[in-house]
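A protein chain is absent from this complex, but the other protein chains hold their places.
Each chain gets a letter, A and B, in the order it is written, and its residues are counted from 1.
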Amino acid sequence: MITGTGVVKTFKQRGKMLGAREVRALRGVDFAIPKGGAASFIGESGCGKTTLGRIIAGLETYDEGEIEIGGVPMSGLKHKQRQPHFRKIQMIHQDPYSALNPTRTVHQTLHAPLTLRAGQTGRSRAWIEERAAEVLSLVGLDPGTVLSRYPHQLSGGMRQRVVIARALTVDPEMLVADEAVSMIDVSLRLGILALLKDLRERLGVSVLFITHDVATARYIGADGELYVIYRGQVVERGAVDTIIADPVHPYTQSLLSAIPVLHGLEQPGEQPVMPLESLDESQSDAGCLFARRCPFRGERCAEERPLLRITEGAPQEHACFYPERRDVIARPMSEV
Amino acid sequence: MGTQAPGVRIGGLTVVYKTPAGELPAVRDISLTLEPGTITGIVGESGSGKSTLALSLLNAVQPPGRIAAGSVEIDGLGDVVGLAGEELRKARGRHIGYVFQAAQNSLNPLKTVGKQLLDLGRSHGVEDLRGLVREAQELLGRMGLDGARVLDSHQHELSGGMRQRVGIMLALVLNAHLVVLDEPTTALDMITQANILKIVREVHAERGLTTLVITHDIGVVAEVADRLAVMYGGRLVEQGPTREVLGAPQHPYTKGLIKAIPRLVGDIDEARALPGRPPTLATVPKQGCVFRERCALRMDVCDDVDPAPQVDQGERGPRTVACHAVTVKEHA
């Protein structure tokens, strides 16, 4: 179980001669990802979803709030003490090309973490070789052909599988996949998603999926939780299928409306939502963060910030004063 | 200079790249017609040859590549393959606008957008530079940007979506009526992507263009294109009206691609990954069907004989598919 409460992160932008500008990347985010569970963060780039993922993987520090891994709070610990906890959470980067060292073979890449592990647990050299082959088989690669290869000799999909295999060498409890398929060929994407899903089911590894594409989030775990993040705040949170079917926050609705419609196969939703303007980080923080772009904003939105809560009529949490279900997603022709 | 949407007829186009293993075709014997005033979408994965095909439209294939055979006839311009030097340079920009990938930094980081616009104007001998700037501002305004501010900005001051709109402006400002968009929304967010696609559609209609969109994302084509062409391993495997191809795909690759898209509603487990992986220049079969390695309908004939495109004149335009299995089924 990995939980976070009120996680805050502020970046100071340098460069300006006077008065460094502060960017609020996360404004008090709560989350809970159960063991073997699935969660997805969705939102536009710059919304803070990647920062949150990196904080959870221990690659970035947080300013306020608390993260607990298996019940152990992280903020009281020193860097060295945190490391073994964060090692249970492994990051799968977006770019499989820079995630593997071009000068090292797959064998070398897997060997290093396994050797470390063998040293810690007093296992033999044979175990290392065995385990290397095992993790490769787990991700659907043939150890015999792949071990001696350099990254450039592998396709994007195979590289991403090696990256996942490398993460598995430390027996992680959770994989954080940050846009893990966006740089992979379309016909191979589903294979990687299926692999993550399979690892979840077979090994009980929880998966945190960070994406701007809701449909892929659904594939990893329809039973999982979806967090819609906007400018560092969770604006809607609930079961994936609930939010896809009955979104109530106008921002979630804009995200869902923006998914391309496969004309000929699908019928567009009847009430698509388009934000009034594009994302501007420098906009004032007063009131609802989405108010300026929101086509349905009311008077209250400019003055007060709505907090994430459950209201009558919707099973999911949302941060909107005027929640209303709208028909935004495309439906298959056969259903219409 | 024509002011009407030109038609484009690509005939038997083959583009080869010189490699240590000899000259290998990145695009092989492709015939494709872009009807005047339509948006055509070309879908393909990496190594499918889609970008090479787009560059051929400008006769801009760089060595070690070269156009080995075929023709690219553009109305009002003739066969582009025969053009060279000054004529070719004039044609690019004046007749054909090219919008580079959003992810690439196709703008000069050291110059403001306005300066680059003026450079473009001067290199094409535009006399009325003021008019050019006015036109650019109008176009940017049309796309929802503050024209004056954008022209004063450097590349790093613009967001991905804004850069992409600047790219479209630069492609259209010289009044080109044939526009090629290479991966117009890659690396953009969903909402920005929806915005850009809307702009592409609207500008296309307002200015009377012939548009070609190159992408790996079927969704993008589904949103904007009238006609859809699917490329695989340097070959055109299927083409036709977008709705028809999506609604009733015939080629096993097209079917597989559509099946591999996770959907928002319905049984999520219906989504299926395509087995195998796309071929590279070196691994693409020299003879026979290029897709057979990953095909569930593979037959003996696929190994030796290249399936010929079967044309079917439909109501909404011709539909072509190049697959032995489909042909056999029809004749059976």
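In this text, a contact is a pair of C-beta atoms (placed from the backbone, for glycine too) under 8 Å apart; a residue touches a chain by one contact, two chains touch by 3 or more.
Keep this in mind: contacts and distances are computed from a predicted model.
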Name per UniProt, for the chain absent here [options: "Nucleoside ABC transporter membrane protein", "Peptide/nickel transport system permease protein", "Cell shape-determining protein MreC" or "ABC transmembrane type-1 domain-containing protein"]: "Peptide/nickel transport system permease protein"
Chain not shown, its touching partners among those shown: A
Given A:L52, A:L100, A:V186 or A:C320, the one touching the chain that is not displayed: A:L100
Residue in contact with the excluded chain [from A:V7, A:I128, A:L141 or A:L289]: A:I128
On chain A, residues whose C-beta touches the chain left out of the figure: 57-59, 83-84, 86-87, 90-91, 93, 95, 98-105, 107-108, 111-113, 115-116, 118-120, 125, 128-129, 150, 152-153, 163, 166-167, 169-170
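Going forward, only the chains that are shown with their structure count from here on.
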Centroid distance [mean C-alpha coordinates] between chain B and chain A, Å: 31
Chain B to chain A touching residues, read off their complex: 45-46, 144, 159-161, 189-195, 197, 216-220, 222-223, 242-247, 256-258, 260-266, 268, 271-274, 277-278
Of all residues in chain A, those that touch chain B in their complex: 44-45, 155-158, 185-191, 193-194, 212-216, 218-219, 222, 244-245, 254-265, 274-275, 278-279, 329-333, 335
